[in-house]
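Below you'll find the structure, written out as structure tokens, and then a few comments.
Removed from the display is one protein chain of the complex; every other protein chain stays in position.
This part shows chain A:
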Amino acid sequence: MTSSVKPLIPDDDADRLAAAFGRRGFMGAGVAGGLMATPLFAAGAAHAQAAGDAEITVDQARTAPIPIVLPSLGSGVAQQITDVISADLGNCGLFRPISASMPQGTPDFGSYKSMGARAAVTGKVVDQGGSLRVEFRLWDVVTGKQVQGTAYTAASQDWRRIAHVIADVIYGRLLGEQGYFNSRIAYIARSGPRARQVTRLAIMDQDGADSRYLTNGQWLTLTPRFNPANSELAFMSYANYRPRVYLFNLNTGQQRLLGDFSGISFAPRFAPDGRSVVLSVTRGSGSDIYTVDLATMARRQITSSGAIDTSPSYSPDGSQIVFNSDRGGSPQLYIMSAAGGDAKRISYGHGHYGSPVWSPRGDLIAFSRIANGSFSLGVMAPDGTGERILTQGFTVESPTFCPNGRVLAFCRQSSAGSNGAGFATGINTIDITGFHERALPAGSASDPTWSPLNK
């Protein structure tokens, strides 16, 4: 999207709010990709202000969602933008949007306070014929000061993206962490009878809007994974009855085979630098983990246990890989250097483990655990300590972290029962504390993968 951003009002008073609301100020809290070019507070003065009672953390907001007055920005597309902002904030569970009429001029903070609000939004949308200019201000109701004022201009068809960027700014300014609303989820759309499901590679906004198919469903297709540049998916396709990993270019729609292996290649994930893909390849009664350099297509084998080694996922610094292996007799989680070598088992709970994925924050590994015929979805520290089960069900698998690591999307499936009629598959999200699980409106779907923030 083409866009320009300029501050409506440079606001020295934002400094005070930055200190009051943020856990560590707001350095680095901007939206990626140049949509929000500069923080609007003056760096330096912020730290002169003591962080007061108003500090709100994500942990606190989980317990008590932040009440925020969000009046309609107008009619038509302006109302649609308002609705998307409200849904982003409300659905993440950390905010409680409050409807109101748009004030003339400065909001009546006294009345907002009496409504229990902590923050308020004002603004308007100007249709410039083909493009939209969205003026947005965020206010601290307690002090009556403006936290941020920004005008976004973008092509009219990109109205959803403007709304997500504004929701991200609100999240970032009030919680001191980068938001994740301006992002997408790729997944597998499923239809047809269970014995022979039609599977299509698909993509949607993180809120489920604007979903579309990327492949036609001719072949069984599984496990899409984003590259860090948000421009390509690695995925598995059974095209021509040869199950292998392919790359799908999201800009051109072109597909290409990744590597030339004699076995089945599957379970791809990009390295954090985007230059290579780690995947597994079947050999004999097991599977080995390889990396494939995307510039040269040179491949390197990094495990050779003879057992099943699969589902590799890099640590965000690229130095380590967590993976799933039954080398010890049952499927468990292991960690090794990204170069291979000795692997250390980290899962020791009851049952089998699988589908590990490393948080973008680096501090957690999410996984599926299977015991007594049912699945759990959990997280643990990379050293295996602190295992917590977030949710359970007949099948809960394929966890994927949102860009700031605060939320997981995953696949939830119900038992088909004795005759198959009970089968349902969908994508849910859940906070990493296990709070606020909800279904995404993706229809019959599986294999979610969350994108990095959109540019």
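Just so it is clear, a residue touches a chain if its C-beta (ideal position, glycine included) is under 8 Å from a C-beta of that chain, and two chains touch if they have at least 3 such contacts; residues count from 1.
The rule we apply is simple: contacts and distances are computed from a predicted model.
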Worksheet item: What is the missing chain called in its UniProt entry, if the choices are "Carbohydrate ABC transporter permease", "ATP synthase gamma chain", "Acyl-CoA dehydrogenase family protein" or "Peptidoglycan-associated lipoprotein"?
Response: "Peptidoglycan-associated lipoprotein"
Fill in: Touch with the omitted chain, as defined above, among A:Thr310, A:Thr400 or A:Thr429
A:Thr310
Discussion item. Using the touch definition from the top, which of A:Thr122, A:Thr215 or A:Thr395 touches the missing chain?
Written reply: A:Thr395
Fill in: Touch with the omitted chain, as defined above, among A:Phe109, A:Tyr171, A:Phe266 or A:Phe401
A:Phe266
Discussion item. Take the complete complex as the reference. Which residues in chain A touch the chain that isn't displayed?
Written reply: 193-197, 199, 220, 222-223, 236, 238, 241, 243, 263-264, 266-267, 280, 282, 284-287, 308, 310-311, 324, 326, 330-331, 352, 354-355, 368, 370, 373, 394-395, 397-398, 413, 415-420, 422-423, 446-447
